[in-house]
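And now, chain A:
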Amino acid sequence: MSGSDTALLEIEDLVTEFGGAKPFLGKAQRIVRAVDGVSLQLKPGQALGLVGESGCGKTTIAKTALGLVREKSGTMRLEGRVVSGLSPKAARAARTTIQYVHQDPGAALDPWWSIGHALDEALRIHGVTDKAERTTRVDEMLLAVGLDPSFRTRYPHELSGGQQRRVGLARILVLRPRIVILDEPTSGLDLSVQATVLGVIDELRRRFGLTYLFVSHDLSVVERMCEEVAIMYLGRIVEIGPTKEIFARPQHPYTRALLAAAPRLEPGSLNDTPALPGDPPSPSNLVAGCAFRPRCAFAAPKCAEARPPLRQIGVRHLAACVRLDEIGADNPA
Partner candidate 1 sequence: MMLEKPNPVLEIRGLSVSVGTDEGEARILDNAGLALMPGSIHGVVGESGCGKSTLIRAILGILPKRGRATAGSIMLGERNLLELPADTLQKEVRGRAIGFIPQDPFQALNPVFRVGTQLLETIRTPGDSRATRETKKAHVISLLKAVQLPDAEHALDRYPHQFSGGQRQRLLIAAALASSPGIILADEPTTALDVTTQLQILKLLRGLAIERGLSMLFVTHDFGVVAQLCDTVTVMYAGQTVESGPVGQVLKAPYHPYTQMLLACHPERADELAGIPGAVPSPLRPPTGCRFSPRCPSARPECNAGQPPRVAPSPGHAVRCVLHLDEAAA
Partner candidate 2 sequence: MKRRTFLVGTGAAAATAVIGSPIALAQRNPNELIWADQLPGGLDPHALFDVPMQGYMVNVYDTLYAYEGNPPKLVPWLATGHTVSEDGLTWTFKLNDNVKFHDGSALTAEDVVWSFQRLLGIKRGAASAFLPVLDPANVTAPDKTTVVFKLKHAYVPFLSAVPLVAILNRRVIEPNVKDNDWGTAWLASNSAGSGVYVLDPETYRPVQQADLKRNPNHFKGWGHNASPVELVRRRNISETTTRINALIKGEIDATDSYLPTDQVERVMKSKTATVSQDESMRVMVLRMNNRKAPFDNVNYRQALSHAFNYKGFISGVLKDYAVRNAGPIPANLWGAPKDLPPYDYNLDKAKELLAKAKAEGAPIDRPIEIHIQQHLAQTTQAAQILQQDLRRIGVTLNIIPNLWPQLVSSTAKPETTPDMWVHWVSTYFVDPENWIGQMYDSSFHGTWKASCWYKNEKVDKLLQEARRLSDQAKRTALYEEASRIIVAEAADIWIYNTIELRGLSNRVKGFQFTPVGSGANFRIISTTG
């Protein structure tokens, strides 16, 4: 780990909103704050996991970081340069060292184009004009993700899920990014395939010295892949810290519930685990104070007072709960 290094990507107090556009003659859409004051740091070579349930804003952070979605406020520094507050085009241009692997790489490939063609296209877009060079790089990269160069001539729909993910990786890796955002890289994959894909991802990180922002709802995957993890709930980070520590001693009640809910290979464990009541809330109707309050077993009146800020509770370990001391750090939920 290279904890002392300066951050490669630094996100500070990022806010991203959707809606608010007033359609012609219509009611103005409600403004939905998908990301609400998130700060993150990505150090070179690090893998940061971003975990949360659907609708918690993790994918929005990824897209904002990439420049596909424009931030409302907040600062982003990439290798020390400020790359926020730019027009979409300029933002994307300033962030070319960040690349993004889609959740469903099959759908992210133009169905009319062969794999080789699509990879070639990526290079061409990035101004690699020499055809021979492009061919070499594409072949290299296919090999690197564990595909035979003969895959060049195949079409996206002819590939299996695991192969599609590899192609998705290859496509952005030919561009030699420094930061790769992986959006649910294993969702929908069978376990036996997932393992190999994760293996490839890990291998590529080492080989190319990549930095990962790893977006997932699957705790076991994050635990395996990331050194640090951030737990999100309704657009905010509720807990962030070294993976090992968080998995060993989760602090925030939500983190605890999340970890507890993951099925374990332990017969009969169901009965021991209390279930979190209620449904994952929607960001369009927030409650005052702590957003997790309605479902929290430890909720108290003071939770309603204000959004709890992240508090330092260990080395680089922060959590956003006002009752941490009272509910006991060592009291696994």
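How were these candidates chosen? In short, all candidates are chains of the complex that A comes from, given by their letters.
Annotations for the structure displayed:
One rule holds in what follows: a contact is a pair of C-beta atoms (placed from the backbone, for glycine too) under 8 Å apart; a residue touches a chain by one contact, two chains touch by 3 or more; residues count from 1.
Bear in mind that the values here come from a model prediction, so they are computed numbers and not experimental data.
For chain A in this complex, the touching partner among the options 1 or 2 is candidate 1.
Remark: chain A residues 53-54, 160, 190-199, 202, 217, 219-221, 223-224, 257-258, 260-271, 273, 275-277, 279-280 touch candidate 1 in the complex.
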